[in-house]
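Questions regarding the structure given below will be posed in turn.
A single protein chain has been omitted from the complex, and every remaining protein chain is retained in its original position.
Just so it is clear, A, B and C label the chains in written order, and each chain counts residues from 1 on its own.
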């Protein structure tokens, strides 16, 4: 078997299927944690890892890495992904007017939300992407995710898992010191990731069980200019050729400030769609976060020179979900 | 002004409005953190507090305190509160069959959820309860929460705040050593809380900025027997007479394993509804968590004798929400 | 091939699959209206039929045949079917208080609904039921209904079709003159249907293109006693042995006042589920209505002796839906 290259310019841009297959086979972790595994690379997080991560929380400063959940989001209806619709079941207006029928002057407000689980800051579960009809660990996609949800690898299995050391790789600041923003279409390479980690200093070393956060700066741009095609359009992101890095570092999870984690347009001259996702989710078993807000974090890390922290980002245990909205917090 | 008593048997069971008003006036924190405050007692959490809390995380053990979010929940439709409805936008069955129209063998699953924000494990925001038409900090309820949501104290303001020291007070085990479950209708008193903390040992001391978790054991019972009237029916919980304790300890937040935090039926012989909520949310500015799953936590604390931990429980920043689903994690 | 019998007592109660297959084969209409057909027996309605039906509307009396759409419905969460959740986007309380930000004193109220399409009074589309993986007209189920909805026979195709002669067969009054209610579990036979039509008189003759409404009286009972198991529990309804009648009469559609149209428990001693639906929807191509409110209609027909009327019951053209809520009106 050919070892897949890490050079994006060497990709055969006419043959996504072959480039994907090469990496899927080379980096496939099926069976690595047993036939019943439901966590994939989250298994790299153990209690020792977490205890060490907790020791990074020395100042008590907390930074939320979540975008807002509201109608002013980037979703445009693609595949029925809308922005969150939040409505009230009871209001203060009613309560103040005395319309609620409660005794002794008590009043209340309640609310309800309808939202795609992939609408804003989220974790993708292992059942989110399939490769030729196969899901994580070599299961048939139709045995895993039916209309009843993910019957096997639902996001609820990660409810008490995703707390570990977080490391920010601020590719925006590293590669574009002036703007701190990578241009849309920029394909981040494994070499870029390593160079960024080196340049940021020793707090940025990446290893087993880490949750790596890659800031591209695209979110800063769209916050300034308007959402535009943030959801599904051109974006900076990881090159397909980083699959080996994502596998070899033994990181537990990765998240970015973009819609789809990998570079867009995808790196092919023929129709292609999220080839890196196709390699890493069902084959490597990597948990992927998207649409995280890394702006305040990036500024904080840049000012302190410290890029590691305790990251607490447990998903909501929505039974059978293939993803979850999340408010990740970096604790320094 | 009379100092409100801490003895539940001394409550005038014919006059909830007076008993509430007595405590609302005695413990009202309006203006304590300025006219613009949107956090209430969460202000008691500062970075020093959090840094100390982080030092409690020494083993790396994480326990999720969230119930499942699915149709098998306790909601019965009261005030249109349903259980979460999770449906799929794309499935593995479709992907495996090749029905999705994507190139190079990629397939995907997406999902959507509709849920009341108070349906399962949640934080109530400061806009959730009103007292005689007034919201937290002395604002008119109708100026705060309209059909557009909580325009002032929305839960998003707490997105990077709710990380602090957590303390479990396992009243179930303390008061009912055999079953570890308090009976429905049992009114937990301030004396009970103090005695429990003392009995549990020094790791249970409660003070400023703590997030106190009160385990009654009711959830264990309904998990065994069926939901029954868990949502809104009889339950163990805090007595109205604990309002002074909740105020005086300067805790940042409190959460229980019950639907409504306080004892039910409420402690009056005339129609009454959640009088303690009426005192603590709009008047004290206390953030309240409900329907938390404290079973694994209770067992762990009992077995280790250690009742304090780093608690990370940031709400989803749903703009204008009066509550948020949450997956709180206790990190030991 | 054996001709299926019309006597329910002759069904082999140990072998639903065989009894279903016998009728599916005998009455299958696949190809009858061409390979591209999306309407099934609705094709029996033509303009001549409708013009004749319109001539039945002589008095101008209109009776709605719809149950209410609200939280006080029968759904219990089975297969995630909830009752409709109706919430407000804007309210009169807000408008009166002047909180809406509109000029010159205008105010508004808007609302939103979330509901399963099978939650209350509805038409089932032809994609609602499959027989051994096959849908109406011999298509593979997976070619017809994916996560994207019914790509072929969606309910929108019937948007301008379902207006025809309606005929009420009031089996409740016919078979139970005292109570006007059939007991749960009563299996209505073809002989019952014919006898009822005869007894009701000449306005009840059933023929090609008619929409037959079968009143059992169960809805009256549950409105009196509480919903109980109306959604999915025991009910009077059509026997599997009526499949031949449903086919031979060449009716366009049928609707009942019950949850599932056919008798429940189903007529087998081994596990069975809606065998008549399995025969009539994918094989005969019959459009089926359920949970209609036939109470006022029954009383009106009984008092006038006239059981035929113009029925206007077009579904909402929800693209790709396998059913639609509907407010059918009988126009006399």
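Observations on the structure shown:
We adopt the following convention: a contact is a pair of C-beta atoms (placed from the backbone, for glycine too) under 8 Å apart; a residue touches a chain by one contact, two chains touch by 3 or more.
In this text the structure is predicted, and so the values were computed from the model without any measurement.
Only one residue from C:8, C:40 or C:149 touches the chain missing from this view: C:149. The chain not shown here is touched by just one of B:66, B:83 or B:147, and that residue is B:147.
Touching the chain that is not shown, out of A:4, A:60 or A:142: A:142 (per the contact rule at the top).
For the chain missing from the display, the contacting residue among C:34, C:103, C:177 or C:226 is C:103, taking the whole complex into account. Although one chain is not drawn, its touching partners on chain C can still be listed: residues 16-17, 20, 46-54, 57-64, 66-70, 72, 79-81, 84, 86-93, 95-98, 102-118, 127-133, 135, 140-150, 156, 159-161, 163, 270-275, 277-278, 310, 312, 314-323, 325-327, 329, 331.
Listed by residue number, the positions of chain A touching the unshown chain are 71, 77, 80, 82-83, 85-91, 93-94, 97, 99, 114, 142, 146-147. As for the chain not pictured, it touches chain B at residues 85, 87-89, 91, 93-94, 96-97, 99, 112, 114, 147.
One rule holds for everything that comes next: only the chains that are shown with their structure count from here on.
One inter-chain figure worth recording: chain A and chain C are separated by 46 Å, centre to centre, where each centre is the mean of the chain's CA atoms. Averaged C-alpha coordinates put the centre of chain A at 28 Å from the centre of chain B. Residue positions 87-89, 91, 93, 96-97, 112, 114, 147 of chain A are each in touch with at least two other chains.
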